[in-house]
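Inspection log for the structure reproduced underneath, given as structure tokens.
Every protein chain of the complex appears in place save one, which is left out.
Then we have chain A:
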Amino acid sequence: MAKNSAKDIEVKAFATHHVITQPNPLRKVLRRVEAKDMDDPVGRAEQALAGLSGEFTDWMASEVDRLSAAWAAIQQDGFDDDRRGELFRAAHDIKGDAATFGFPSAAVIAESLCRVIEHAPDLAKVPAELFSHHINAITAIVHENTKLDSLTVSSELSRRLRKVADEYLAHVNRDRPEHLEAILAPSIVPGE
């Protein structure tokens, strides 16, 4: 790949900071082309992703198994940093992946579960049902996908779980303004 030598890199020194500029080291991978010669890399990638979709249900099932195993370990031995981390990562992966795999409601429920894990002041005091209802709902949506075939059912389930979780978090964080602010703050990340 293109690279810059030291003499190409310029440093402007100010009182409080330096501004470092260099010729774009990746400039050589950019080519100006006529519109008629422009291919469609995004369309090609979307097609390739669609080609993987036959595997998504199995992938989702393995994500759910991982989440269930993480919760089972906590039920057996209680929370510690490792078990909390594994439960959070399992839920967080579902939050990020489930919509891609065709289970958007599972993603919403997993996000709600992540918020409980992240913002509850003492996980040992969180009612176990709050965890198990989230995990059971994700499991049902994934494993019983064809039976819960109404999008409305899974959407309503995710909406209600999120409401219950948010009410719980607002209550237990009523004296923790920084958490309360994070709980109430909307997502601002640009999707695309």
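In this section, contacts are C-beta pairs under 8 Å (C-beta built on N, C-alpha and C of every residue); 3 or more make two chains touch, one makes a residue touch a chain; residues count from 1.
The working rule: contacts and distances are computed from a predicted model.
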Task: Among "Multiple resistance and pH homeostasis protein B", "Methionine synthase", "Branched-chain amino acid ABC transporter permease" or "Two-component system response regulator", UniProt-listed name of the chain not shown - done: "Two-component system response regulator"
Task: Interface with the undisplayed chain - residues on chain A - done: 1, 3-7, 9-22, 24-26, 28-35, 37-39, 41-49, 51-52, 59, 62-63, 85-86, 88-89, 92-93, 95-100, 107, 111, 114, 182, 185-192
